[in-house]
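The structure appears below as structure tokens.
Removed from the display is one protein chain of the complex; every other protein chain stays in position.
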Amino acid sequence: MPRGLCGAGLAVALALLVAFPLVVTRPFPRHVMITIFLYAMLAQAWNLLAGYCGQISLGNAVFFGTGAYTSTLLLRHLDLSPWAGMLAGVILAVLLSQAIGYPVFRLRGHYFAIATIAVGEIVGTLMINWDWAGGARGLFVPIKRPDSWLNFQFHESKQNYYYVALALLLLALWITVRVERSRLGYYLRAIREDQDAAASLGIPVAAYKQRAMGLSAGLTALGGTFYAQYILFIDPESVFPTALSILICLVAVLGGVGTLWGPLVGAAILIPLGEWTRISFGGSGKAVDLLVYGALIMLVSVIQPGGIMALARRGRRRTG
Amino acid sequence: MSVEVVLQGLVSGLLMGFVYALIAAGLSLIFGLMEIVNFAHGEFLMLAMFATFWAWALGRLDPLVSLPITVGLLFLFGLAVYHGLIRWILGAPMLAQIFATFGLAIFLRAAAQALWGVDFKLVKRPLVDGRLNVEGVFIGLPQLAASVGALAAFGFLYWFITRTETGLALQATAQDRQAASLMGIDTQRMFALGWGIGAACVGAAGALLAMFFYIFPEVGATFALLAYVTVALGGFGNVPATLAAGVVVGIVEVLAGLLIAPAFKYAVVFALYLVVVLWRPQGLFGRF
Partner (left out) sequence: MMGEGRTLLEVRGVTKRFGGLVANHDISFRVAAGELVGVIGPNGAGKSTLFDLLTGFQTADAGEVMLDGQSITRLRPDEISRLGVARTFQKLKPFAQMTVLENVMVGAFQKTTDPAQARREALAALERVGLADRAQAHAQVLSTGQRKRLELARALATRPRLLLMDEVTGGVDLRSIPGLVALVREVSAGGMALVVIEHNMGVIMDISHRIVALNLGEVIAEGPPAAVGRDPRVVEAYLGQAYVR
């Protein structure tokens, strides 16, 4: 596809997305779009670590929760603006990621994946039992009226949340593009392909893995703070569970791991699918959408591990 | 903390440890053969427990009686999973392999929830019931039976892989796939057999656990995590080592619950995993 056409297409898509909440004013569709953006962004963050660098972490929810809890606790105890809290959450998440990465990156393959689950479970257990931080009961984000950007709370409509979520997604995409084209991107992919060969070419492997981890953690934490300010209630069950880590991976894997658009494509399919099954099947809808998710992942793994983006690329090559 | 309490903990841990070892043995066997971690292993256990429950609820069969049936069913299920799913991802990148079994796990859990609901189920008044009192240490008879059963199953597995021709063929395939096939061993058949036996182990463990443990769709999750830790501790692919590793995990779990807090017992087990794999990446007795 010629470059000019591609750029024009993107511009049109962006314009449509920006115009969407102005045209569609009912809260539910807006909520679905916001959820799509959020998961696409989280999946993109995971993609940097797992897709580009090949480190399959199954515990990224840890950073999501860190972002959510940091900004919320700072708001509750110091009345600190969520924007500053967001920044604090990012810093804390990055530091945490480096501390986790230092020991865990010495592992490879399945040992590494299981270690990330282990870390996630440990942190989850700690949060459930940490009463000062709300424990299992969770924390309510203090309601501030009237709506304001400073307080990052909007009760009248979801419109502003929509734009923040879109902005976060665009940020994640922009970061990915910059990484892809830079030395960092080449080094991360080299590490994914063959760590030893990468080291023999002068790449300090551990240091670069940590960089990927930090980037992934920081972006994920942004999503955490957004979630806290959007839902206005957080608890370990909603922001720390392994299930969330898995869902994030799923979105990226379905869409196409290691690609720029994969996470967005994956989110655009999985989130509406999840909502639809929840509505169609009522209470047991939770089980049915997981049933579909499970079947989808199995299919993707078997037929095309590269996800939908890989399918699309194969199709284009055949016709082009 | 009295000696009795600690002793009680050690005994409980030891008993459960054998069950963990049996669950982990299946996982280790599969990994040794084809370097795939079965992330749906916990769900296999869950299915075995449900099978035992329904045999009891509908067929009035005691878990110990229906155990052979459950083992057989899970064996066939393992074969089916191999032919239906695993066979297609043997050469795939690790990400695809991880997600294939992960997808299966999610699918099975959701299916169980959709079919049987989320309520906890329990087998009441099993054949083996009550408890022993040995010098002040209480041992539940179902737990003891489960433990003995697990040990017996483990022993049978060990005998099978070291003393029978098929078992040796399995070992050969695990150690060197190419050489084994050059010797005339059908590797596809070995892989399928590995999955069948791995599932059968879990089937036995599930039937035994169902004597006293609550049964619900999510039950496999924690056991699976403990199984991964056990396999990693013993060393991926080293089946005999999982016995010792299972006991370690069982005891650590109980002691952590006693000495720190019940809420943290799994956290401590995971921390133990992290410590072990960092200090000795190939596990306590591993090959890799």
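All chains are identified by letter, namely A and B, in their written order; residue positions are counted from 1 within each chain.
As a working rule, a contact is a pair of C-beta atoms (placed from the backbone, for glycine too) under 8 Å apart; a residue touches a chain by one contact, two chains touch by 3 or more.
All of these numbers come straight from a predicted model, not from anything done at the bench.
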{"item": "Which displayed chains the unshown chain touches", "value": "A"}
{"item": "Touching residue (missing chain; options A:46, A:105 or A:187)", "value": "A:187"}
{"item": "Among A:170, A:199, A:269 or A:311, residue touching the chain not depicted", "value": "A:199"}
{"item": "Chain A, residues in touch with the chain not shown (by the definition above)", "value": "181-183, 186-187, 189-190, 192-194, 196-205, 258"}
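Everything below uses one rule, namely that only the chains that are shown with their structure count from here on.
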{"item": "Centre-to-centre distance between chain B and chain A (centres being mean Cα positions), rounded to whole Å", "value": "32"}
{"item": "Residue numbers on chain B that touch chain A, as the complex places them", "value": "31, 37, 85, 88-89, 92-100, 102-111, 113-114, 225, 228-229, 232, 236, 261, 263-264, 266-267, 270-271, 273-274, 277-278, 281"}
{"item": "Residues of chain A that touch chain B when the two form their complex", "value": "50, 56, 103-104, 106-107, 109-111, 113-115, 117-119, 121-122, 125-126, 128-129, 246, 249-250, 253, 257, 284, 286-288, 290-291, 293-302, 305"}
